[in-house]
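Here is the structure we will look at, set down as structure tokens.
One protein chain omitted, others in place.
Moving on to subunit A:
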Amino acid sequence: MEYEAVIGLEVHVQIKAESKIFSRVRAGYGHEPNKLVDPVVMGLPGALPVMNKAALDGIIKAGLALNCTIPETCKWDRKNYFYPDSPNNYQITQYDQPICDGGYVEIELPGKNRGEMGEHKKIKLTRIHLENDVGKLNHFADDSLVDYNRAFTSLMEIVSEPDMHSGEEAFAFLTAIRQTMIYCGISDCDMEKGQMRADANISVRPVGQKELGQKIELKNLNSITGVKNGIEYEIKRQTRELKKGNVIKQATWRWNADLGQTEMMREKEDAHDYRYFPDPDLMPVRIDEEWKAKLQAEIPELPWDKQRRFMEEYGLPYSITAVLVPDRVLSDWFESAAKQQPKLAQAIGNLVANDLLRELSEAGQRLEDCKITPDSLLGLVQVVEKGTIPKNVANKDVFPEMFKSGETAEQVIERKGLKPDFDEGQVKVWCQEAIDENPKPVQNYKDGNEKALNALLGPVMKKSKGKANPQLVNKLIRELID
């Protein structure tokens, strides 16, 4: 029998905001334990939550970017459960009236090869709602201590429909969400800092069966690769069990990345009763058209739109766009050069995607701090285009210097004496000599074989001791023959 997996994800994303969701305390990471607290965060008697508008802006923006409907009103509910990391022993969340309804995430699956665009799919969302994050338990030999620095940070929960069927799709889903969030400035989605976390519901059923199989919940997926590996492992495990005729029991499992396997945390006893009810401390929120329109206007062009446009407008190959587009800063950087000379876009794209990224990574630098500017990079491409220097010299000798010193291409060429010390007239003389010495390829060219002239390139380069610019040589030879 053939089996198929059905996967739904719950993705928690911390919203980037100055202060916490229901308090004025600043939000942050990496501080001494229990420094980012106040009476609200500590759940002291008498403390009351007050909504932080920045968190609402963030989630509405996320909802708009992920194609959700934003209802006119949403309200706050309490989810009651006891756990030491939760200061009030209830979480303020949204039960039946979330801020974002429905929506979908467009994902791309890997193509046949790096140069080819993969299949695009839409993964449906159930909802996105907002809630407060909880603190963190630190376990020691004899004690467990609680750090509430993270408590009350704004957290949104993106809930997908059971609409995915492989670890690969889940990987693509998280990647797409992450890129969208970063593009919109909603979150940095740094999984190491807990800014993005995912739980997966995974079930397996015989192909053709309509009802879902018994699901298990996979927790602790704290890297995108972990999500992929954990899900794939779990699908194999469940399929194996089913093939053996065993029953899958409802349970919570965790992914152990070190061992590369899933482990059972607990079998689900009775379903937990969270005793949701409307939070009497917070008023429902009304979201009007004006508010939505203002946030909609702040949403930049999203990754897939940008990628399609780069391919169309600049004729860039898929492989280059696949490097540029996922990074909004990098793609903007590229475009501020490319839009000045769309015809040179591919040359610019190549330099950015290959040379610039390599230099940055070697120098351990961020693009924002880099000395080379889009304009100076464009200058380099233009110098090559004019035939002043050959492309290989530009890439190998000029670009790294520009990167280091911040000089323009001309300045580097001047300083390092890279400009050939013969003028166009001399090259022309060599070209004429080559034409005269090689009548056969010339004749072939005249007979219609375009490529025949390539045979003249070598002799000219030899005469110039390799310093002539091949593009210029080509141009001059054609001029002389035609």
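Points worth noting:
The rule is simple: a residue touches a chain if its C-beta (ideal position, glycine included) is under 8 Å from a C-beta of that chain, and two chains touch if they have at least 3 such contacts; residues count from 1.
Note that in this section contacts and distances are computed from a predicted model.
According to its UniProt record, the chain left out of view corresponds to "Glutamyl-tRNA(Gln) amidotransferase subunit A" among "Glutamyl-tRNA(Gln) amidotransferase subunit A", "ABC transporter substrate-binding protein", "Transketolase subunit A" or "Branched-chain amino acid transport system permease protein".
From the set A:T69, A:N89, A:T225 or A:N246, the residue in touch with the chain omitted from the display is A:N89, counting the whole complex.
The residue from A:R78, A:R150 or A:K228 that touches the chain not shown here is A:R78.
Listed residues A:E18, A:D281, A:E362 or A:E479: the one in touch with the omitted chain is A:D281.
From the options A:G28, A:G43, A:G194 or A:P441, the residue with contact to the unseen chain in the full assembly is A:G43. Residues of subunit A in contact with the chain left out of this view: 38-39, 42-51, 78, 80, 82-84, 87-90, 146, 273, 275-277, 280-283.
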